[in-house]
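Every protein chain except one is present and positioned as in the full complex.
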Amino acid sequence: MKRAALLLTALVAGFGFAQNEPTISEETETCLMCHESATPGIVADWRTSRHARTTFAQSLKKDALERRTTAEAPPDGVAGDVVVGCYECHALNADAHADNFAHFDFNINVIVTPNDCAGCHPTEAEEYSHSKKGNAHDNLTKNPLYMSLVNSISSVKSYDGAIARIPSGDIRGETCLACHGTVVEVAGTETVESDFGDFEAPVLTNWPNHGVGRINPDGSKGACSACHPRHSFSIEIARKPYTCGQCHLDPDVPAFPVYKESKHGNIFSSKGDDWNYSNVPWVVGEDFTAPTCATCHHSTIVSPDGEVIAERSHDFGTKIWTRLFSLVYSHPHPKDGRTHLIRNADGQPLPTTFDMRPASDYLIDEETQRARRDNMRDLCASCHSSRYAENHFAKLDRAIEQADSTVLATTKLMTAIWGAGVEDGDNPFDETLELTWVRQWLFYANSVKYASAMGGPDYATFKNGWYELTHTLEKMKTALESATE
Amino acid sequence: MKRAALLLTALVAGFGFAQNEPTISEETETCLMCHESATPGIVADWRTSRHARTTFAQSLKKDALERRTTAEAPPDGVAGDVVVGCYECHALNADAHADNFAHFDFNINVIVTPNDCAGCHPTEAEEYSHSKKGNAHDNLTKNPLYMSLVNSISSVKSYDGAIARIPSGDIRGETCLACHGTVVEVAGTETVESDFGDFEAPVLTNWPNHGVGRINPDGSKGACSACHPRHSFSIEIARKPYTCGQCHLDPDVPAFPVYKESKHGNIFSSKGDDWNYSNVPWVVGEDFTAPTCATCHHSTIVSPDGEVIAERSHDFGTKIWTRLFSLVYSHPHPKDGRTHLIRNADGQPLPTTFDMRPASDYLIDEETQRARRDNMRDLCASCHSSRYAENHFAKLDRAIEQADSTVLATTKLMTAIWGAGVEDGDNPFDETLELTWVRQWLFYANSVKYASAMGGPDYATFKNGWYELTHTLEKMKTALESATE
Partner (left out) sequence: MKRAALLLTALVAGFGFAQNEPTISEETETCLMCHESATPGIVADWRTSRHARTTFAQSLKKDALERRTTAEAPPDGVAGDVVVGCYECHALNADAHADNFAHFDFNINVIVTPNDCAGCHPTEAEEYSHSKKGNAHDNLTKNPLYMSLVNSISSVKSYDGAIARIPSGDIRGETCLACHGTVVEVAGTETVESDFGDFEAPVLTNWPNHGVGRINPDGSKGACSACHPRHSFSIEIARKPYTCGQCHLDPDVPAFPVYKESKHGNIFSSKGDDWNYSNVPWVVGEDFTAPTCATCHHSTIVSPDGEVIAERSHDFGTKIWTRLFSLVYSHPHPKDGRTHLIRNADGQPLPTTFDMRPASDYLIDEETQRARRDNMRDLCASCHSSRYAENHFAKLDRAIEQADSTVLATTKLMTAIWGAGVEDGDNPFDETLELTWVRQWLFYANSVKYASAMGGPDYATFKNGWYELTHTLEKMKTALESATE
C-alpha cells in the first residue's frame, strides 16, 4: 500500500500539487548540520518517523481516538508548530538531568526518559509508571529472595576443591537487568573527540541499557525505547511481536515462542506483511486479521464501524486477571506494579507460599479478575463466539491448576531433600537439585501455562512442557533415593 | 505485485470500468446483518477469502488442473450462483450434526466438518480420510502402548514419599490431542446472551480444538481449519511452512525447524515474500524458486510450460517411502493411515520391534517405496540434477540406518537396565532412565533423520543430534554402572 501510495504521490506531484514541508526548529536544524554526517543512521531513522513530519498543533486537531498525544499543549520550550526533532526531546527538563552537558551551542541530555516523553504523552507515562514493567528494576533488586537466585546465577565462579561465587554487577547487566533495566548514573566526564571539535561528555554507568525498568539519570524509571526503538519511535515495531519477544521468551517466559507456534502466530507469519500496524485506533478485521501481542495486551481496538472494543493501556498488567508466571505458582494479578512490596503468609517476598497459599492482600480480588476476564472475552469475541472464548479460558484455568499441582509435588520432594540434608535450603537456589527444582516452576510450568493461554501445544508437551515436568520429578526422586540409600 | 495491481484496478475503475459484485445468498445476508457487528473479525476474514467472491458455477468453468473444487455440482441446498457464505457451510447436513441448534431464523451447525467441506471438495475429503492425519486421534488413543507414554506424561503428579500420577483428559487436550484432535461431543445446551437476543446453544466438550484428527459431532474425522484457518480458508497459509510447523516441530518432529535452517528455508525466508502462494496449479520457477513443505508433500506442481511434475494429494503420506519418525525405529511407510491396527512380530502395536524387525505386513513393499522415491526425485529434478537428488536420498538412507543402529545400542542398554532391576519395564515409559531412553529415539534420532532429509545439519550435530545421542548413551551407561556397583 505504502509503495503504491508513494507512486501515487509522485504522479500527483507531477500534475502540480505540492505538500508543505514540515517545519524543523532552528535548534534541530543546527543539530542536523553535524549529525547528518556524524551519525547518519540516527538522522535517517528519525526522518522515517512520525515525529519528523508532525507538529504538536497538528496532533491536537485529531479526534481523541486518533490522537497519539495526550497533553493539551506541548511541553515548555517546545513550539507547537515545529516537528519533533533532536532538540525538542534532548533538551527537555535539563535541570533534572544529571546527564545534561554543554554540547557546542546547546545543553543536551544524553538520555531521553519517560519523564521527557511525558511532555506530549503524559497519560502513557503515568500508566507506565504504575506497571510492573516500569518498576521492573526495583521489583528484582529490592526482593531479597529473587536476589538469592540472581546472585547464584549472575556470579563469576572459581573452583579450588569447592565452588566459590563472586556476584557481579557486570553479569547482572548482561542478564537480568538487560531486560529489567540498570541504574544509569553519571560518573564524571570525559573528552570526546569529533570531526567538529572536542567536547566534554558525561560518563554513564551501566550504559548502554534499554531495559523496561531502567533507573535514569533524571531519577525517572523506564525506557520508552525498549519498545519504540530508537529514533523512529515506531508504533509499527511496538505492535509487532518481535519486540515483546526480546524479553518474553523461552525458557522462562515463553510468550513469543508460544505465539509463533499458535494459530494466531501462524496467520501473522503468513499474512501479516499485508497488515496495517500504524493505524490509530487499530481496526480489527481491516488492519489485521489475527492478533499480535499488542492487540490483546495493549492497544485501543475498534470494530470496522468504530465501536471501541478494548482500550489502550501502557500498564499492560491491567488487561490480565491471572498472572501465569510461576513464583513459584500462578496467582491473581498483583494490585500494585511494585511487586517487591508483597509479603506472603510465610513472610517471604513472594505472591504465593511454597505450599501454594496466595498473598491475597496484595492481589486483585475475584470481582476485578472477572471484569478483566470479561473484557478479554469481549475482545476475543471479535473473531470467536463468546462460548469459544469462555471455553478457552476454562481450559487455561485447569492447565494452571494442574501445572501448579505438579510443581507443588516437586516442592514437597525438594522439602524432603532439604529435610534429609542432601542439600541446604538456606539459599534455596544454588545447589544441583535446587536448580533442578527451579526449572520445574520457572521453565516447565511456565511453558505449560503460556502454551495453554495462547495455544502452542508443543510447549505444553515435549518442549519444556509435561514431558520435562514428568522426567524432572522422576530424576529428583531418583537422586534423593540414591543420596540417602 | 498485489499492491501495484490494486492501484491499477483503481486507475482502471476511474476510467469507468466496473466489476460485478458477487451474489450473496439471502440466508448469508441475514447472518451478516448481525455478525458484521457481533463478530466483525470473522466477517472481515471471510471477505478476504476466495469463498466470498466465487460461485460454484464459476469454479466449474475452469480447467481441471486449475479447479479448486472436485464435485460436479454443489451440495444439496446450496445454489451454484451464490458465493460460499456463512449459511452455505454452517447449515449443511444438519441431520448428521449433534451440534445443530436453532439460531434465530435458522438451524446452524457450530462446527463445519470435513464431511461438510466434501460437498464441494469430495476428492480432498476422501484422500484425507485415508491419511494418518485424518486418523490421528484414533492412532494415538487406540494404541495401548502409545497411551502408556501419553498417560505417563499427561498426568497430574503428587508426591507423598512416592510419586502418584492421575492421567488427565484436560492435559491430553492441551498436549497430544491439541494436534491429534479431541473428541468433540454435545453435552447439553446453555443460554447465550447476545445484543440480538438470547438463544440456546450446544455445550461442546473438549472445545475449542483444531487438531488434524478431531472427532466431530457429526461423526466425521478431521479439521480442515487446522491448515486452512479459519474463515479465509487460505491456500496461501496452507502452503506456507508456518502452518505445518505448528505440529511438525522440535524436539519430536523437527521438520519445520530443520527446514528453516536448510538452504530451501534460507531462500524461502529471504525471497519468499515475492512468491505467489495462491496459484493453482503451482508453477515451479515462476511462482516460487525454492520449495515449502507443500511443494514436496502436497501440491500439484507444474513446469512453466504446464507439464505436471507432481500431483496433489491430501493423503500426505502417499508422497513418502520411508517414515522417518522413530517408533522406535524408522520403517517403510504404513500401507493404511490407521496405524493403530499395526502389530509387530512381538505383538506390540508398533511398526518395528524393540530389536528393529519391521512389521512388514503393514508396511509398503519395496516396489511402492521405489515408485514414491522416483516421484520425489523427479520433483527434485526441477531444480537439481537427478544424480544430485539420488545422492541426497542415498545419504538419507545411511543417516537413518546409522541413527537407528545407535538407538538399537541404547535399547540394548535399556534392556540391561531392566534386566538388572534398576527400573521396571512393565510400563517402559515412566521412570528416569526410561524417559531418557525415549529421548534417544523420539528426540535425537528423529532430529538426525529430519536434518538429513532436508539439510539442516545443526539438528544432526549439536542441537538434539549426534552430540545428544552420544552423551545420552554415556550417561545411561554411567547410571547403570552406578546403580549396580
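For reference, chains read A and B in written order, and residue numbers begin at 1 within each chain.
To be clear about the criterion, a residue touches a chain if its C-beta (ideal position, glycine included) is under 8 Å from a C-beta of that chain, and two chains touch if they have at least 3 such contacts.
Predicted model, so just to flag it, every value in this text is computed and none were measured.
Residue in contact with the omitted chain (choice from B:Gly80, B:Pro144, B:Gly219 or B:Gly285): B:Gly285. Considering A:Asn107, A:Ser158 or A:Thr484, the position touching the chain not shown turns out to be A:Ser158 (whole complex). Residue B:Asp458 is the one among B:Glu29, B:Glu311, B:Asp336 or B:Asp458 that touches the chain not shown. Touching the omitted chain from chain A are residues 2-4, 6-7, 36-45, 48, 110, 152-161, 163, 168, 170-171, 173-176, 178-179, 190, 192, 194, 201, 203-204, 207-208, 210, 229-230, 232, 234, 236-237, 240, 242-243, 245-247, 249-252, 273, 430-432, 435-436, 442-443, 482-483.
The set of chain B residues touching the chain not shown comprises 1, 3-4, 7-8, 260-263, 265-267, 269-271, 273-274, 284-286, 289, 303-305, 307, 381-388, 391-392, 395, 398-399, 402, 405-406, 408-410, 412-413, 416, 448, 451-452, 455-458, 460-463, 465-467, 469-471, 473-475, 477-478, 482.
Going forward, only the chains that are shown with their structure count from here on.
If each chain is reduced to the centroid of its CA atoms, chain A and chain B end up 34 Å from each other.
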